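The complex appears here minus one protein chain, its other protein chains still in place.
Note that the chains are named A, B, C, D, E and F in the order they appear, and that numbering of residues resets to 1 at the start of each chain.
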Amino acid sequence: MLKPLGDRVILEVQKEEEHTVGGIVLAGNAKEKPQTAKVVAVGTGRILKNGTKLEMTLKEGDVVVFDKYAGAQVEYDGHDYLIMREKDILAIVE
Amino acid sequence: MLKPLGDRVILEVQKEEEHTVGGIVLAGNAKEKPQTAKVVAVGTGRILKNGTKLEMTLKEGDVVVFDKYAGAQVEYDGHDYLIMREKDILAIVE
Amino acid sequence: MLKPLGDRVILEVQKEEEHTVGGIVLAGNAKEKPQTAKVVAVGTGRILKNGTKLEMTLKEGDVVVFDKYAGAQVEYDGHDYLIMREKDILAIVE
Amino acid sequence: MLKPLGDRVILEVQKEEEHTVGGIVLAGNAKEKPQTAKVVAVGTGRILKNGTKLEMTLKEGDVVVFDKYAGAQVEYDGHDYLIMREKDILAIVE
Amino acid sequence: MLKPLGDRVILEVQKEEEHTVGGIVLAGNAKEKPQTAKVVAVGTGRILKNGTKLEMTLKEGDVVVFDKYAGAQVEYDGHDYLIMREKDILAIVE
Amino acid sequence: MLKPLGDRVILEVQKEEEHTVGGIVLAGNAKEKPQTAKVVAVGTGRILKNGTKLEMTLKEGDVVVFDKYAGAQVEYDGHDYLIMREKDILAIVE
Partner (left out) sequence: MLKPLGDRVILEVQKEEEHTVGGIVLAGNAKEKPQTAKVVAVGTGRILKNGTKLEMTLKEGDVVVFDKYAGAQVEYDGHDYLIMREKDILAIVE
């Protein structure tokens, strides 16, 4: 089990054949390619400069659109995960 | 349905033949090419450094001029969308 | 009608033959070329980090000197406009 | 004995044959290659801009996923260590 | 008449033959070449992040040493001017 | 005698044959090569943005691991010194 630090989230990357789940098809933009993924774990939140903690907006189970170039890839128990900051998540698929 | 995070907005890109709707024709400037689009969803606002939330200025239905190089392209249910921060919106067409 | 967001202003670019109106002739400096323009619309002001709004210094009708490389070009109803932040305006011609 | 300064941690790098301990196998991503390591020492915390100290989240013994390009390598008493800031730690393996 | 915005000043550039007026001769340093000029107009001051205005240190008539690469060139009524921020002024010649 | 300003420290560089004193042997990493040194002088501390002074953590006599590329080299009375900010010190050898 991976627990992200700070305002990071762990995303389970959608498989190629799942790319149209939720109706999202991504444009072929070489400069910036957002993708969808499911949130599987969220951190405890970002510490603001005055020391207070900002709660996470995302929660486990959310399907999100994120910037493809954000985050770090990790493989754990046969699954591909991405770890990135919540600020790199563009939108939630509702 | 896509719900943008933070101070992001989702824009429905105006089609090529709609480029003169609202009277806007964009100058051929290779360095920076603003465009028009309709706001279809807005985030909940930006969190300031002291932890308070700044309300969004834009609302659904606004037609805006934006910096072409800002934002990420997403295609959803056959529509082209752009997701960008409100700060990258230059002006509202009234 | 274009309404700029935040601390942006919309400038009506002075035509080539109007470049000496107000007595301003711009030096031929390849690195930075300021120009004059008339302010045709101003935003509502910049939000400071503590959440308060800073009023605009410029008002409609001001003739200003600006940094040529700042802002984005827009053509609207046959006029050329520039949209830039007030901080990129160098001086007012009085 | 090495004692890290500020919000730094000292990590004992997992040996090649230990790369699957905890179930983590890292993806072959040339751009960013996170790795696992065990925390062997933690600093006293980060000083916020208002002068207060932010306690460390990590503690001795934690197994963490970190960004491979973060930190500085040190060899001490025959062990390989990495010294990096807590903010470069991506997640804890629980 | 040009009125600088914010913490900008307008400098009247010293002519080549006036370069030794005030006793200043500038070193031939290709990397950074400060010069002298007379202040002919000052802005109303810089707005600090808490919203208060910081008064200008310079006043009309001051002769200053400035960083040659700072500011924008403007020619007005036959005079060469430089518009730059007060922070780019290095020293006052007293 | 050299007295460092602000939050700087002056380090007496360990001679090559002293590189294993304290048990530290540094890894051959071309990108970042930390080294050990003895602290011979410390500044009075860093001024925080609210104007208060943050006391130094290091004291004279501490043996530290630092980032090789940080700081400036000075030779004084036949000794090699390095002057760098305390924030570039990675750890104390205890």
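Couple of notes before you dig in:
The rule we apply is simple: contacts are C-beta pairs under 8 Å (C-beta built on N, C-alpha and C of every residue); 3 or more make two chains touch, one makes a residue touch a chain.
It should be emphasised that the depicted structure is a prediction, and the values quoted were computed from it without experimental measurement.
Seen from chain F, the chain kept out of the figure touches residues 1-6, 8, 10, 41, 44, 47, 49-51, 72-77, 80, 83. Hidden from this view is one chain, which touches chain E at 23-27, 29, 32-34, 48-50, 52, 54, 57-58, 65, 67, 86-87, 89-94.
Note that only the chains that are shown with their structure count from here on.
Considering the contact criterion stated above, no chain is in touch with chain C and with chain F alike. With each centre defined as the average position of its C-alpha atoms, the distance from chain B to chain D rounds to 40 Å. Within chain B, the positions touching two or more other chains are listed as 49-50. In terms of which chains touch, the assembly is arranged as an unbranched chain of neighbours.
The list of touching chain pairs reads A-B, A-D, B-C, C-E, D-F.
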